[in-house]
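Every protein chain but one is kept in place in this view of the complex.
Labels for the chains are A, B and C, by order of writing; each one numbers its residues from 1.
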Amino acid sequence: MAEIIWGLATSHVPSIGAAMDHHKTTDPYWKPLFDGYEPARAWMAAHRPDVAVIVYNDHANAVDLDLVPTFGIGAAGSYDVADEGWGPRPVPPVVGAPELSAHLVGELVDDGFDIATFHRLDVDHGLTVPLSVYCPDPGEAWPCAVVPVLVNVIQYPQPTAARCHALGKAIGRAIRSFPQDLKVAVFGTGGMSHQLAGARAGLINSEFDRMFLQAIESEPEKLAALTREEYIREAGTEGIELIMWLVMRGALSDRITRVHDTYHVPASNTAAALALFEDLGEA
Amino acid sequence: MAEIIWGLATSHVPSIGAAMDHHKTTDPYWKPLFDGYEPARAWMAAHRPDVAVIVYNDHANAVDLDLVPTFGIGAAGSYDVADEGWGPRPVPPVVGAPELSAHLVGELVDDGFDIATFHRLDVDHGLTVPLSVYCPDPGEAWPCAVVPVLVNVIQYPQPTAARCHALGKAIGRAIRSFPQDLKVAVFGTGGMSHQLAGARAGLINSEFDRMFLQAIESEPEKLAALTREEYIREAGTEGIELIMWLVMRGALSDRITRVHDTYHVPASNTAAALALFEDLGEA
Amino acid sequence: MTKAQDNYLLDLAASRRGYAINRLCGSLKDPENRHRFSEDEAAYCDAYGLSPEQKRAILERDWTAMLDLGASIFYTFKLAVLDGKSMQHLGGVFTGMSAEEFTAAMRSGGRRFG
Partner (left out) sequence: MTKAQDNYLLDLAASRRGYAINRLCGSLKDPENRHRFSEDEAAYCDAYGLSPEQKRAILERDWTAMLDLGASIFYTFKLAVLDGKSMQHLGGVFTGMSAEEFTAAMRSGGRRFG
């Protein structure tokens, strides 16, 4: 059976990817952030998953407003890196895990989740930046296959935080029932607080962020009880991306231990964080 | 508040539309089917809704396999009639009810349904044939606005019948909480038994169909308990469209009365039926 | 009889296997694409990345092979319509009948199983 070995929460700000692509990670602006990643990166390099289930949102690249799914899962054999308007990132294409994808879709649909499926999906910074946070130098190929899990966080109404947490729990059950001996990591991406547009642009709420960064480990229910309006008010219009961390947290078992975390302001207009949890498995 | 005044279950076979478009409804092949519609059409003409919520599936026209949503709702102001490969049907464009659409999406997402939204949607025979069954001579414009509700019945795994029934109940609650005095009709479309491809092509199971046609009124739970595999075995690979009747039935209250029904074999390769229920409102 | 399976389920594996062939057939809803396809079917197949087996199935109108290779009837039907073929014609192909025989079977109440 497949097992979940760790969960990573990480911001997916495009400029974090650009800093790596353009070799700026030791510039004064970026060094504190990337230094903060180091212990997590070293630990993950020693605990390699076969597949990464990456919960993220698309940003007007593979999904436009013609058809906006609330939850989607990629079921393809591979995914191209998107041109978001400034050329694709110079990173390898993403190799899928279509059997695991199909298993997840089947289990989730039977579990009452109304999943959209993608057979063609150009993956944008929402997915590739977290991969780069995990693995900064992939060479010719990423070190793991990927199942993309997409969440609508751009168009209101977004799914509730509680629904995201429930989806995560169902994903966890589905992964653990997959009849292959795979090691799986689950990524929850986006956040932390940020607002890109409007008079509150530049909003950073580090009290909320630090509370969230703590509570995601042991009190996810508290975070799942917040309304989308509360996320937007506290963490900013785009800070609502944090609901995707709850999908990751839901997929992990109750027995987790925090390997590392880090918090830094700013990455572009965003508060950036990383939190890495080892999954000790069900008791 | 909005109220649901009736529910119509009807097949949506393209050739039923073509028979009307090409004035063949009195040909010996078609006359029995259209004669069967008459009492329902007369009753509906005397009970006009402001909006029709039409539960249907797209057939490789507005939705391709790149992105397949399990449930979707149109939120646009209007919908063009699709060219399905043989030119669009000569019927009026469909006018939307975007405020009601937005209300339904908001209520359903908060209710834990993971709805995809469509802002551009060319509607195919799945939606326009039921409109023609209701209103054979629309002239320049259909007599009601429309909220399209799309269900994936083509790609396996389809949503379970139970999930469709639950969606219908949630749609019923959402309609009844819409703060405008609108009369709403709900259409459940597709079926009855048919299989288009493979060695069982031409399958008609009239025992199953007649059971379903009866039970949809007073025992929908019995139908909701059938698995997708049972639908496919009994009603054919495409007969699973019948799960969309359960969405309609779920939206109606428990107090309904059957106005009329009819059953005819064949319409093209399909068993065709219609069942019309007046909604007497909640007790 | 024919070699058709009893049922064809478009599950996610079939949807992946048949991606190119379904995309080709789906494209025929656009009149311009219908025209381009008819002008040079083989080149059109290549442009859509069909496998050699899928290309053969399309060019030879092997409707059963198309399904075996992951196609969905809702997609291949658009090609049949372009050829002026009906769903009764396809039903006949799958069941080893002529379109007329298949139509007659439907008019006599359809085909029964189990």
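Definition applied: contacts are C-beta pairs under 8 Å (C-beta built on N, C-alpha and C of every residue); 3 or more make two chains touch, one makes a residue touch a chain.
Keep in mind that this is a model prediction, so the values were computed, not measured.
Partner chains of the missing chain, restricted to those shown and counted over the full complex, are A, B.
Within the whole complex, the absent chain has one touching residue among B:33, B:75 or B:273, and that is B:75.
In the full complex, chain A makes contact with the omitted chain through residues 29, 59-61, 64-65, 68, 82-87, 154-157, 193, 195-206, 232-233, 237, 265-266, 268-269, 271. Touching the omitted chain from chain B are residues 75-77, 98-99, 101-102, 105, 117, 119-120.
Note that only the chains that are shown with their structure count from here on.
With centres defined as mean CA coordinates, chain C is found 40 Å away from chain A. One finds 26 Å separating the Cα centroids of chain B and chain C. Chain B has residues 65, 68, 155, 157 in contact with two or more other chains.
Among the residues of chain C, those in touch with two or more other chains are 11-12, 15, 19.
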